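Yeah, one chain of the complex is gone here, protein chain that is, but the others are all in their spots.
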């Protein structure tokens, strides 16, 4: 399974002391490390259109996307290329504030809006679908000592599979783990992962992400673009 | 719209001082009052098989069910009659601990199990589907100063429509408002309503229950029992 | 309820003798006539970007879209304006070959591809959700003496509600009536309606379309654009 991690890496993020403390080896690098040695990390800097991703895209089974402040710089062409490859079978894991990323919104068709607060309150991530492969080995819930608060209403289509619901100390709930099927591909949205907290270094979160990558990976390759087919009537016996 | 409220009314419930304080006009009576004057209240006492309901069942558009400690006394025949009428078009509103009632489980096919705690903590009931008719006029969430805590994992089939998610101060979340379609009928499960708290006297809760009754009511009557039909081939032009 | 019908009306369509025979009062005009006197018909001609629709869009409760050969001329801005209004509450009825129209694909996030054949074979449109409001008064199926054949695989997300499945004499099946919820709005895709057959003049089809318009119409108006909300923690009691 070939995983590519596309993650913001601008100066503000790199030099933020809280990010450096939470991720001494680098933020995007740490996300990539979850998925094993052969994972490619494609950093996204301010002003870049994201086309650095295109070099790896057609060789990617699962694309992991983390974006927050730089969504607007990603070109429509890159977003369309990602969405297109998902529809042909590639898995996509959209992390945290990627709920507003262009490829995610193209695939969902809604606004992805939500309520939020940088409170650093704790979150408890509850499993609501314990037989789901993404939850395997996770237990009944995951405790996150600090996370950015995300709250409903989250403007997404009803997910094909709802896996996690987040509880936040400040009083919010959130559909924190959702699977959406689009064409031949699967999209997993996962809410935790604010850059100033070491979320991606917790074993339970790593477990979920690895489970998710296996779950959304294409089982039989990524196909060509679909087209409408004119077909004669099938011959009947 | 003819509403029938089937609600426990045993001595323990009637004489509980906390219930009397929360519902001076009676518990089941107060639930019935939500739905207007013509609503029938069918009390359910310890040891009774529930057959008192049968007198009203075939004249009921929406059945509201509240049960907790007396589920086991309801006979399979009564439970089957209720489930059968739902499949033919009657609406069912299953309140609070009715998640373990026989008709609800017959219609869902799962165990309905959950985690719980009588903490009296506060609950915040979040709307996750703001365009849904059951939420009309409710706002973004409903604050309940005290409720029994119910928590995931709630063993239900994925609801056809998820309307509310509850947040509990003690750290739990719960799919608190769920619509299930079964045959021609609709079932709305609604989690709030522990007998010692005046939940059913709050305007926002009354609003939700009235919206729900309109939503699950049969639009074109309740039909006969379905049967498999042997049919000749439809004639083609 | 204010209905706007956006429908192709280029010379090829207008002057096609088969279309004229099937719709002596005009094709788009006949679709508009289904929805009553106050319905606005916005014709779409070759090369036009669809912006003629914008004059009516913000006053529209339900937009009916019929497109086939001119999808590419509709500008992204117009498609985005339609999709945006749907997410804010407007209903959309996408007819027949509108499965490839820009607004529909923006809202669905898939390719909308299918297999097809202009056979003129007959179609039988089966009701698979008889309690659904869109089927009211329709019976068990609708017989269409001639329709263009559409067949699976139809590349759409799993519909929130599947209402009709089409049977085609040549051997195909199709998910012919599908409801998708997107934000505050509802989208109904309906497969029948090739321009050379008098489909929109049949009473059963008119009934379905009128039912659908009532079903997807916003119940409480169309709201402003959603935005992410920064919110302080709700105060708890």
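Read from first to last, the chains carry the letters A, B and C; within each, the first residue is number 1.
Operating definition for what follows: a contact is a pair of C-beta atoms (placed from the backbone, for glycine too) under 8 Å apart; a residue touches a chain by one contact, two chains touch by 3 or more.
What you are looking at is a predicted structure, and each value in this text was computed from that prediction instead of being measured.
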Selected from B:44, B:87, B:132 or B:207 as touching the chain missing from the view: B:87
Chain not shown: contacting residue from B:24, B:69, B:139 or B:157: B:157
Selected residue (touches chain absent from view) among C:154, C:180, C:197 or C:215: C:154
Footprint left on chain C by the chain that the document does not show: 124, 126-130, 140, 151-154, 158, 161-162, 165-168, 171-173, 175
Interface with the unshown chain - residue positions in chain B: 83, 87, 100, 106-111, 113-117, 119, 121, 149, 151, 155, 157-158, 160, 170-172, 180-183, 225-234, 236
In chain A, positions touching the absent partner: 89, 122, 124, 130-131, 133, 136, 141, 143, 145, 169, 181, 183-185, 219-220, 234, 236-237
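Operating definition for what follows: only the chains that are shown with their structure count from here on.
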Best-connected chain pair, where connection means C-beta pairs in contact: A-C
Same vs different contact residues, chain A with chain C, by half of numbers used: same
CA centroid of chain A to CA centroid of chain B, Å: 37
Distance between chain centroids, defined by C-alpha means - chain A, chain C (Å): 32
Residue list for chain C, restricted to those that touch at least two other chains: 181, 183, 234, 236
